[in-house]
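Let me begin by presenting the structure, written as structure tokens, before commenting on it.
Omission of a single protein chain aside, the complex is shown with its protein chains in their original locations.
Right, subunit A next:
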Amino acid sequence: MNRFRQQFDSFLPTYRRELGAYFATPMAYVFLGVFLLSLGMFTWEAARFFDTGTADLSPFFVWHPWIYMIFLPALAMRLWADEASAGTDELLLSLPLGMPGLVLGKLFAAWSVAAAGLIFTLPMWVTVNYLGAPDNAAIALTYFVSLLMAGSYLSIGAAISALTGSQVTAFVISVVIAFVFTAAGWPLVLSGVKSLFGAGMAELVAHFSFLSHFEAAQRGVLEFRSVLFFLGVITLWTILNGLWASRQRLG
């Protein structure tokens, strides 16, 4: 048990150091600024938030997967690749730190920045309450699932960052993988799959889509399947992250 705990006691030092690194440089501020700006732009300009005539946040939530797909790999790309380019990975690996704590510390630091981005959108929620009587429980649920989905995108980005050791490569590959996971639920892709491989296959592909699982939450239905799905995605990529980061010890 003690040995198990030891693996995770590197979580706090890593989390604090990574969160500090985001805010010590303009990175977190630039991310938050551009993230909020584009989310706002899509919500108002593309989805016409005020013209829908209903007081809910669906014109806002509908963009989350697409915005995350681009911005969250940018947030995660530095997590391991930066260590590799600065040579600090050697310093880190020479410290008596457990790998699970390291991996989770880094992921949660990036996740916290993403969560801060979501918190800054809360005035929207206040606004729809001022304009009408939305289903607040459904909105809270959608925020929760959106946060889980953000963790999924970040876990992909972090793992790829550990795999490539280069920030630009990590970003490009992560966006491609994130796109595959997102667009798998796109009606355009699904109808294509359906006509080629049949309805069964289309349903299977949709099971692995962030879009499909997030849509369930947007309808205000708490599907444990979706929560489990996102937790499963995070777990899988976090394990890959640990394996890829440990690979360095082998030379």
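We adopt the following convention: a residue touches a chain if its C-beta (ideal position, glycine included) is under 8 Å from a C-beta of that chain, and two chains touch if they have at least 3 such contacts; residues count from 1.
FYI, contacts and distances are computed from a predicted model.
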item	value
Options "Cytochrome c oxidase accessory protein CcoG", "YhaN AAA domain-containing protein", "DNA ligase (ATP)" or "Multidrug ABC transporter ATP-binding protein": UniProt name of the undisplayed chain	"Multidrug ABC transporter ATP-binding protein"
Contact partner of the left-out chain, one of A:L32, A:L79, A:L97 or A:I156	A:L97
Residues from subunit A at the interface with the omitted partner, ascending	6, 9-10, 12-14, 16-17, 20-21, 24-25, 86-88, 90-91, 93-98, 248-251
